[in-house]
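Dumping the structure here so I can ask a few things about it.
One protein chain omitted, others in place.
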Amino acid sequence: MNTKVYRAIIRLRFLLLVQYRAAALAGISTQFMFGFVKVMVLEAFYLSSTTAQPMSLQQAIGYVWLGQAMLGMLPWNGDADIQALIRSGNVAYELCRPLDLYNQWYARAIALRVAPTLLRAVPLFLISLFVLPSRYSLSVPTLSSLAVWILATIGALLLGCAITNLMNISMLWTISGEGIIRLLPAVVTVFSGMTIPLPLFPNWSHKILELLPFAGLVDTPARFFTGQLDPNQIWLFLARQLIWTAILIIWGRWLLARGLRRVVVQGG
Amino acid sequence: MKDSLTLYLRYVSVSMRSQMQYPASFVMMVVGNLVVNAVEFLGVWALFARFGSLRDWSLPEVALFYGMVHVAFAVSEAAARGFDILHRQVKSGEFDRILLRPRSTVLQVMGLEFQLLRVGRLSQGLVVLLWALTNLDVALTPIQILLILAAIAGGALLFSGLFVLQATMSFWSLETLELMNVLTYGGVETAQVPVSIYRSWFQNLFTWFVPLASINYLPLMAILDRPEAHTLPVWVPWLSPLAGPVFLLVCLQVWNFGVRHYHSTGS
Partner (left out) sequence: MPQILVEDLVKTFRVSKRQIGLWGALKGLVAREHIFVSALDRVSFAIGEGELVGYLGPNGAGKSTTVKILSGILVPDSGICQVMGRTPWQERIDHVRHVGVVFGQRSQLWWDLPVIDSFELLRDIYRLSPTAYQATLEEMVDTLQLSNLLEIPVRQLSLGQRMRCDLAASLLHRPQLLFLDEPTIGLDAVSKLAVREFVKKLNQEHGTTVILTTHDMDDVEALCSRVMVIGRGRILAQGSLRDLRDQVTRERRLIVELDPDYPREYIAETLPQAKLVKWEGSRAHFSFDPTEVTPAELISEISGHFPIRDLLVENPPIDEVISRLYGELQL
């Protein structure tokens, strides 16, 4: 499929979201409140101790805001349309088409993550950068930090969509699929850094957390933006993101082939 | 009154049997809910492990706050689930069917679903609560335990009131429902630590507007030996569990108003 189609999907999804203006506002307000509570709790914790921490309070606060702003990119749920396609059994018809189903779903995932992210990220960035008082605000990054953040965000998008696709594919196995759809978001939330910034987990766990795929979703970009990670570390972290992406894509394609064969054999 | 209770119990039985029609799926969902909630506690625990204390609150104290609010919320999630999903009925027009039956709308909406899987959050909350109670510095008298139970019950009614409000909102606009998450899930996140750590305007919001402080903070002032407790009149902690049911009653009035509005505008 060509880029024109995916541009159209992004545009339509954006239009749809904008139509529901109240929903957009409500979503942003909700996220803002959640972020604010986390920030206040973090501040209270930091005030309780004077020892040096892996990240400063300012960095931790910035991290939280970045997580909220880029929430749309997290593989929070599968693609509802694809799930409906699988549940109804119509997915079997997709096999009749001479198209690569995995790529199709992957490209779709990208298109469907970009639209809501754009809509929510812009206001949240603006508010946390410029509106909030400095003790709670997101600090403006240096140019090099910003540049590597962009790279890390692209990596996060690719990685996130690979995970989303795995969630979609797991739906081909009804019971396990449902289980994964329920468990994965919670796992993703904690291990990506959305619950609390990963550097604040016990020091002994850092290496493990960094090696997990989920860190690449929020933790990696956020740490670059806030400067907690030095910009010249980008290649190491980007490589981790891309390696995981590749692993998950390969695994996903293999699972999809097996899953589709199963659908055909069982008659959907 | 009695036959309303019988009817509600029948609704619960029907709901539970419906959910257990797919046993494997059901088990998966309960396990899922357990994991989801356990994993969120990981964050709080990690922060304590790193910083040692939250301001001057110890981990057992904070765990007490955490356990109480999560147990209260889990009960309300399970029982008031019907209000949580009401927007679907309103959207599909199924709510009309509720109006066509000669019983109270509140009873029927509650009867829509009693969500068993919330036992995940409930058990996690209970575990944390029990751990907190056994690790606190203070020994609790029976009447203090009763206060804690009353506070949790009041909390469950408070959260149920929020779900009722959310359902009422769906009569006007389906788009803004997400805002209520600020008060429900946001409320849980806010109240799982002592509200005194927040800025005062935030504290006041959650004491007077949506009285989340009545679920754990205010009652615990009569139990924990804290400097803040001395600034409060003696009766405040003991009467604070009443805030929840009062709040619910107010929300039910708003619900009745909403149903009348629905009458006038259709779906």
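The letters A and B name the chains in turn, as written, and every chain counts its residues from 1.
Throughout what follows, contacts are C-beta pairs under 8 Å (C-beta built on N, C-alpha and C of every residue); 3 or more make two chains touch, one makes a residue touch a chain.
Because the structure is a prediction, the values reported are computed rather than measured.
J.: Among B:1, B:100 or B:139, which one touches the chain that has been omitted from the display?
T.: B:100
J.: Going by the touch rule given at the top, which residues of subunit B touch the chain that is not shown?
T.: Touch with the absent chain occurs at residues 3, 6-7, 10-11, 14, 17-18, 21, 92-94, 96-97, 99-103, 108, 263-266.
Rule of thumb we're sticking to: only the chains that are shown with their structure count from here on.
J.: Of all residues in subunit B, which touch subunit A in the complex?
T.: Subunit B reaches subunit A through residues 24-25, 28-29, 31-33, 35-36, 39-40, 42-43, 46-47, 49-56, 173, 175-179, 181-182, 185-186, 189-190, 193, 197-199, 202.
J.: Any idea which subunit A residues touch subunit B in the complex?
T.: Per the touch definition, subunit A meets subunit B at residues 20-23, 25-27, 29-30, 33-34, 37-38, 40-42, 44-49, 53, 175, 178-179, 182-183, 185-187, 189-190, 195-196, 200-202.
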